[in-house]
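Take a look at chain A:
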Amino acid sequence: MNFNAQHLIIGLIQFIIIVMLAPFFAGFIHKLKQRARGQKGINIFQFYINFNKLLKKELVLSKDATFISNIAPYIVFVTYLIILLMLPAFYRYSLLGISSDVILIAYSLALATFFMTLYAMDHGSAFGGLGASREWFLTVLSEPSLIFIFISLAIFTKQGRITDIFYVIQKGAENAFLTGAGSSTVSVAIPFLLFISLFIVSISENARIPIDNPETHLELTMFHEANILEASGKHLGLYEYGSYLKLTVFLTIMSLILFPYMAVNIYQIPLAFIIYVLKMIILCIFIAGVEIVNPKMRVFRVPNILSVSFILSLIAMILSIRRF
Partner candidate 1 sequence: MIMEKIAELFIILILVSVVLNVSSPFIKFAIKLYSFQSLMLAFYILMGAVHFNSINLYGSFAITIIFKVILIPYFLFKTLKKVKMDKEINMYIGIPEAVVFAGSLTLLSNLIAQKIIKTGITFGSFVFTISLATFLIGAMLMITRKTLFSQIIGFLTIDNAIFLAANSITHGMPLLVELGVLFDLFVSILILSLLILNLRRNVAS
Partner candidate 2 sequence: MHHKLLDLILILPAAALLFSIFTDVLWMSYLQLAVSVLVFLTVGAIAVSFNSITVFLGGFFFVDYINLVILITVSTLELFVAFYSFGYVRSEIAGGVSKRKFKFYYFWKNLFIFSMMVSILSNNLGIYWTGLEATTLATALLVSFNRTKESFEATWKYVIMCSVGIAIGLFAIVILYFTTSQVYGESMRSLSFINIMQAGAKLDKNFLMLSFILALVGFGTKVGFAPMHNWLPDAHSQGPSPVSALLSGVLLNTALLGILRFYQINGAAGIYYPKYFLICFGFLTIFVSAFSIIKQTDYKRLFAFSSMENMGIIALGFGIGGIAVIGSLLQIFFHALNKGLLFLSSGNVLAATHERRIDKIRNLSKNFPITGIVLLFGAMGISGMPPFAMFLGEIYIMTGVFRNDIWLGFLVFILLILVFIGLFGKVLKMYVGKANASDEEEDGELKTGSTGASHKTVIEAGLHPFIVYVPLIMLLFSSFLLFYIPYPFLHIIKSAAAEFGGRLIFK
């Protein structure tokens, strides 16, 4: 990969656009859900307004809080920003594409979770510990499938970087559908399995309905919310924005698996951008649909569905190993 100015500029623009769009996607899902329930629904840009308001509010910290409480929200937020810097959403050469190793992405996500739970426990309230342990219960179960998803993608395309992985898939599909020639990097089954698996993982990681419901503050049902119950002001704003970014990370990876189309030069960018936004909106509708249709699941049934995700990614990995 060559570092010329064009890549840097477009990569930066791509990054800024994704970060700016993140609250929009979250708001869109929220709005869809509310409309489906027959409510009038929030303003679709409500989450921007919320963030703005939270930044202005006073920050209150517990008297037991240590320095961790001061740094954790920033680390969480910055980690998600760094992951977004790596992702090739609609332009093939993302800003940090050269170091966008899939393992790095997987563990960066875990790092953010780690600091969020540290923050939760740092305040010394009962809910924090409860939330932290629940959060890890989910993460421990969904981590293996996330790793397997990434590894099977890497094995399937024989690439390590996420930008290269999706570029190889894109090229293979282009060749297959334009010229009709078969190649070893074209498959319907493996992306399909990975998509289902990643969908389940993102439902659980992003605290969506069958597994968690962040809209309520009942102690019995809280997963994600219990962690940031003590956060206020700027910290809460960062966490909220971080969760939108996390959602965007998962949605972007899913959109790439669903239909990889990335611009390689400046002329393809408008089309690629439109396709990206369309894919994201379709996925948002999909997630909102799942959230509307399903009731919240009992906590002890959560491992069932996560184990399915794990096994599907395992099967995808087996199938991609066979390609060698």
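One rule holds in what follows: contacts are C-beta pairs under 8 Å (C-beta built on N, C-alpha and C of every residue); 3 or more make two chains touch, one makes a residue touch a chain; residues count from 1.
The set was built so that all candidates are chains of the complex that A comes from, given by their letters.
The structure presented is a predicted model; accordingly, all values stated were derived computationally and were not measured.
Only one entry among 1 or 2 touches chain A in this complex, and that entry is 1.
Within the complex formed with candidate 1, the residues of chain A that make contact are 176-177, 180-182, 186-189, 192-193, 196, 303-308, 310-312, 314-315, 318-319, 322.
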